[in-house]
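And then subunit A:
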Amino acid sequence: MNTESRLEKILASGELAVTSECGPPRGARPEKVREKAALLKDHVDGINVTDNQTAMVRMSSFAAGVIIKQMGLDPIIQMVARDRNRLAMQSDIIGAYAFGINTMLCLSGDHAKFGDHPMAQGVFDIDSVQMINMVRRMRDEEVFQGGAKIDGAPKMFIGAAANPFADPFELRVMRLAKKVKAGVDFIQTQCIFNLDKFEQWMKGVTDRGLDEKVHILAGITPMKSVGMARYMKNKVPGMDIPDAVIKRLEGVSKEQQPEEGIKMAIESIERIKQIKGVHGFHIMAIEWEEKVPQIVEQAGLYPRPKV
Partner candidate 1 sequence: MENFEPEIVAFCCHYCAYTAADMAGSKRISYPSNVKIIRVPCTGKVDAIHLMKALEKGADGVYVAGCLAGDCHFKNGNVRAEARVNRVKKILTELGWEPERVAMVNMSAGMGEYFAQTAREFTETIRKLGPGPGKFAGTNDKAAS
Partner candidate 2 sequence: MITAEQKPIPEIIQYIAPYGKILLVGCNECVTVCAAGGRKEVGLLASALHLNSMKQGKTIDIKEITLERQCDPEYVEELTPYIDGVDAVVSMACGCGVQTIAGRYKKTPVFPAVNTRFMGASLGQGVWAERCKGCGDCVLGITGGICPVARCSKHLFNGPCGGTSNGQCEIDPDVDCAWRLIWERLKELGMEDRYEDLMNAKDWRPGGAGGPGKIIREDLA
Partner candidate 3 sequence: MQNNNSSENTLSPDRRVLVIGGGVGGIRAALDLAESRRDVLLIDKAYAIGGLMTQLDRTFPTNNCDLCTVSPYLSQGARERHLEIKPMTTLTRLEGEAGAFTATLVTEPRYIDTDKCTACGECAKLFPDAVRVTPGLDPRAPTCMRYPQATPFAFSIDITKVADMAALKKVCRADAIRDDDTRRESVVDVASVVLSVGADLFDPAVLDNFGGGKFDNVVTGLEYERIMSASGPFQGNLVRKSDGRRPKKVAWIQCVGSRGINKGDVPYCSGVCCMYALKEAMVTRERFGDDIDTTIFFMDMRTYGKDYELYFNRARDEYKIRMIRSRPHSVVENSATQNLSITYALEDKPVQETEEFDMVVLSTGFRVGEDAKNLAGVLGIDCNQYDFAATHPFNPVLTSKPGVYVCGVSESPKDIPETMVQASAAAAMAVTDLPVVPVDLQTEDLFAPERDVRGQDPRIGVFVCDCGFEIGGIVKVDKLLADVCANTDVAVAKAVGYGCSSESMAAIETMIQENHLNRVVIGGCSPRTHETKFQDLLRRVGLNKYLVEIVNLRDQTTWTHMNEPEKAQAKAARLLQAGIAGVRKNRPLIDHTLPMSQNALVVGGGVTGMTSALTLADQGIKTYIVERAPALGGLARSLRKTIEGEDVGAFVQDLVQQVTAHGNIQVLTRSIIVDHSGMPGLFTTGIQTGVRMNYMQIDHGVTILATGALAGRPAQYGLGTHTNIMTQLEMDSMLEDEADKIQAMEQVVMIQCVGSREKENPNCSRICCQAAMKNALRIKEISPDTQIFVLYRDMRTYGFQEEYYRKARDLGVKFIRFSLDQRPEVVEADGSLSVTTHDFILGCDIEIAADCVVLSTGLIADDETTEDLALLFHLPRTIDHYFLEDHVKLRPVDMAQRGFFLAGTAHSPRTIRESITQARAAAGRAQTMLAKKEINLGACVAKVDDKKCASCLICVRACPFDVPFINAEGVSQIDADKCHGCGVCAGECPAKAIQLLAYEDDQILAKLDGLFER
């Protein structure tokens, strides 16, 4: 055991882990963070706090993470390479850890072009793989990226994202291997709708024995409507939505679509549970956090084990 992370403990116990997400508000409203986090309470092992998600300015993940931590819950703070250079990253990591935050996710970040500041200069001083490596060395070697010794090293349980669906597909396992090599502890995948392809990817992962070195949490997103499915298919980069998904949603009335979406998410979880190497689920109910408990329960992932 490297860290105090609750997530690490769950995973170490061999139980399926469950994480979810909480997007911080676009304003100084701590109560909103609390509201969202409260919805997830008891049903998840960690709550991702996004970092200027889709390049829209929001409350910093560090600050929101602190709020959640203060609620006695377990935040997983996200950090994107887009907005900070290595100095800012490291100081924030130390700061977060000082508040008891012990789990984080290293990401490249969506390009600024998609957000509300498309004119912004993307920093990209280091990339997500280099960030993983940096955080690992801060923890294990207790040195800053520049080489200096850290007095009071932050012991972070290090996560990263993986998109099994982006192309070139053949690189997707290899890139995971690079992250593993850099020192990643757990992976949250992109939302999975194309289960066949996910299985294919997982096979690549297990063939290389990567599942022995990293915990894969499968990304699950319930579709709220057929419109959302179409939007994700056509507009969100790196998303793989099979036509069958859209067809199935089209097959029910508009009122029934949310329920159908949840049903599909649960079915996915059931199927993914069978896949070798999957150690948990990351449930991203985008602006629909209230449905997470229902999904967790109906998917047989409740109650969460105590560690």
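How these were chosen: all candidates are chains of the complex that A comes from, given by their letters.
Just so it is clear, contacts are C-beta pairs under 8 Å (C-beta built on N, C-alpha and C of every residue); 3 or more make two chains touch, one makes a residue touch a chain; residues count from 1.
All values reported here derive from a predicted model rather than from experimental measurement.
Within this complex, the numbered candidate that touches subunit A among 1, 2 or 3 is 2. Those residues of subunit A lying in contact with candidate 2 across their complex are 81-82, 86, 108-111, 113-114, 122, 124-130, 133-134, 145, 161-163, 166-168, 171, 174-175, 177-178, 181-182, 190, 237-238.
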